[in-house]
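All protein chains but one are shown at their positions in the complex.
So that you can tell them apart, the chains are marked A and B in the order they are listed, and the count of residues begins at 1 in each.
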Amino acid sequence: METLLGASQVTKRFGGLVALSNFELEIPERSITSLIGPNGAGKTTFFNLVTGFYQPDEGEITFRGRRIDGLTADRITRQGISRTYQNIRLFANMTALENVLVGLHPRLRSSWMGAVLGTGATRREEAWAYREAREILAFCGLRGKGDVLARNLPYGDQRRLEVARALASQPKLLLLDEPTAGMNPRETEEMTRFIRRLRDELGITIFLIEHDMRVVMGISERVTVLDYGQKIAEGPPREIQNNPRVIEAYLGRGAAEALEEAVVSAGSAGAAGPGGHAGAGAR
Amino acid sequence: MGERFRAALRPAVVVGLVGGVMALLLSLVGMVNAFAGRPIITGVLSMGHTLLFLTALVTGMIAARRVLHASRGAGRPVALPGAALAGLASGFPLAVLVLVGQVVNLRAVLQNANPVLYGLLTFGRDPGAGLPQLVLAGALVGSLGGALTLLPGRVSQAVVAGLGTMLLTGLFAELLQGILWDLGVPAATTRLFMVQKGLTVAGALVTGAAGALVQAVWASQTPKVRRRLDALPPERRRRVNVALAAVGLAIVLWLPQVLGSFLSYVLVLVGLYVLMGLGLNLEVGWAGLLDLGFVAFFAIGAYTLAILTSPETGWLALTFWQALPVAVLVALIAGVILGVPVLGIRGDYLAIATLGFGEIVRLLVGSDWLRPLTGGSQGIAHIPRPVLGNIALIGPQQIYYLVVAGCIIVWFVATRLRNSRLGRAWMAMREDEDVAQAMGINLVQTKLLAYGLGAGFAGVAGAIFAAMIGSVFPHSFQLIISINVLALIIVGGMGSIPGVFVGALFLVAMPELLREFTEYRLFMYGGLLIAMMLLRPQGLWPEPTVRLELAESEEPEVPARVTAATSPGQGD
Partner (left out) sequence: MPGIRVARRITGTDVAIWVTGAVLITIVVVGSVSTLASGRYTVRHWVDFLVAGLANGSVYALIALGYTLVYGILRMINFAHGEVFMSGAFTSYFLARSLEQSGMLNARPVVSILLLMALSMATSTTVAVLLERVAYRPLRRAPRLVPLITAIGASFFLQYTFRGLYGSGVRGYPQPAILDGEWGVGAMRILREQVLVIIAAALMMVLLYRFVQRTRTGKAMRAVAEDKEVAALMGIDVDRVIVITFAVGAMMAGVAGVLYALMFGQVRFFMGFLPGIKAFTAAVLGGIGNVPGAMLGGIFLGLVESVGPTLFLDGLGIPAPNQLKDAIAFSMLVLVLIFRPTGILGERLAGKKA
């Protein structure tokens, strides 16, 4: 399989702090890859680097063989990468449908002139966009909720709407930042299945940050582990689970969290997840 | 019981005293004095007193609500006495003022603490008799406020509508008499209801009853009418809408004939502010870019027109119609150019930076340095009137049609923009700039379009303004205009197109019609901005949330081959 996203020698510093150092990564097409690591390990920083929110200090990032570091975020989205956020960032005062319509933005081309004059092309495109947006909502299990303001949606629906909005740009690569954070076991189960569907039915490559080890081990084909901005392990889930350095990274400094994680994975109902994750990663 | 009673009444006293301080402030800034000269009911009630009564009324309403809230509903029996108590308490600061004023000459510092005010506060009697009356009146009006809170919604709405109608007709009695006269209503009939500047007692009763009745009927009938309208097939519903729009337009076009020159002038001002409001609304309400220098684009539109048309500058001496598109274009380009440097500035910094721009433009325009171009502080005069066919649009009654045409066009453009791809991009940017960019929205382009188009709208207003006044001076383009426009879109409802119209009518027409208001215009705007943000941030007429997902059947059918697989913009 071909490499879709590649990072080589990527380093990012914030003042004196090295958030990511000499990071190497290759994500094959149509794969599901997870990025894990303790809080503040640099996971979200890497997402921000890929999506153009930050620029790397060193190294390069390529997408489909072309360099994308240094491009603005909107250009990168147009190349076929889209993402969700760890702390949900919907357009709160717009309806669910409008959120998805914004996601469709890069696939539309009508100009403001066309809109003002009401040209045929614009009308056709808008009609198409509305239909497409409704279909995406339905695909994400949000049928009938399109007219609800995003901020009034229940938590689980908000997470789903974020995915729907990200899907609207027809990405080749979808970055999911803790897609199951704060979900109960049943919702987590549903989301996991949904993520797999995205890959199987739409052929989208998935790259996710996740703290719930059951999700990670359940769906990923490859797992990359970050600690203190450095890659400490990489491989299929089985290997990672038994890798001594990974265990040390988690238990050595964050024993309490790992325990909590274990409790959550054990499926204790209602222990709504990532107690210790607030503030994980950089924003 | 006693303890609970007291606990429930404490908030009432607090609210009452706060209300009293408000009343004191209104008195001391001079509003009560200034409005005393305008009767609502001739010989019975002046606007000055009404102001104080309204304060007591609102105090009573809030007090009743607080009492209910503080006792978690158990205080229902004390809510009305609580409101009365609050009304009573609200009179005390005023009474103290009058008493202190008898001994100390407050006037040396507070210019309005004069015998005229004391006379108003004591209803023209000596303090011994007048002050108890004042406090009692406060209690009475306060309990009316309490009653309005406690009564079922429909009843209190009808009462409020009745009082409101009476108040408005009373305020505008003088204007109404003129209009009725023009309409051919015999003076004898009019005199039954209105004398001099106010209503008669009979007039007050009739208007009050009429207002209450209309509200009651409206409240009971609207749902039925709406249901019947919804039941109509789309084709007929559209016809009903078209008919309503036609009637509305006919009335709008007919207005200047009835209203005469002065009122037409006021409407022209409202229209100019609507034009600017729609422009600023686009920047602030939709794109989330708070622009305090908006007056700059109004000025640029006006000056461009003046420079191009006035023989004084001796340049081109174009006609209005030739210069108008140029003026709009120049304003639009200025919007883009001034937008470029502030692209990277966010939020409140942006507000201050744009304020700086607005001031720079004004200072430059009025400086000796640019005198050859802009005429310095003397400005440019002798701007020719627009000519349409053979008719010169001289007075406000003719300019009115120009403004209406401008408003309709700009309203149409704004509506189309709002529901377009660009409109959605603006709103996404307002909600979260970073995420909007991550959705593939080009921020530079989207922001510059907001600045440019918003400025273009203001340019239209500026050009018409210059042509109407016939001259431009730097003095006409002060920061105050930016603040006025900001206030009107916030009062109407940020992001709301109908809100712009409502806000402009309310904030522009009122102070023009009531000269007493002019002095207190910014006092009230300031207070309104605070009150709206605290109490009703969505404005008087917020944009309704559009129902789009479930309106599927109304979408025009599109050829079936355009599907997800062959989406436009693919392979970008």
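Following the convention adopted for this analysis, contacts are C-beta pairs under 8 Å (C-beta built on N, C-alpha and C of every residue); 3 or more make two chains touch, one makes a residue touch a chain.
Since this is a predicted model, take the numbers as computed values, not measurements.
Among B:119, B:260 or B:527, only B:527 touches the chain left out of the display. Taking the complete complex into account, B:353 is the one of B:353, B:514 or B:540 that touches the chain left out.
Contact with the chain that does not appear here is found for just one residue of A:10, A:71, A:108 or A:137, A:71.
The missing chain lies against subunit B, touching residues 25, 28-31, 108-112, 284, 288, 290, 292, 340-345, 347-349, 351-353, 355-357, 359-360, 363-364, 366-369, 371, 434, 444, 483, 486-487, 490, 520, 522-523, 525-530, 533-534, 537.
The definition used in the following text is that only the chains that are shown with their structure count from here on.
Of all residues in subunit A, those touching subunit B in their complex are 51-53, 72-74, 77-78, 82-83, 85, 89, 91-98, 101-103, 105-112, 115-116, 118, 122-132, 134-135, 137, 144-147, 149, 165, 169-170. Residue ranges on subunit B touching subunit A, taken from their complex, read 413, 416-417, 419-425, 427-428, 431-432, 434-443, 449, 453, 545-550, 552, 555-556, 558-559, 562, 564, 567-570, 572.
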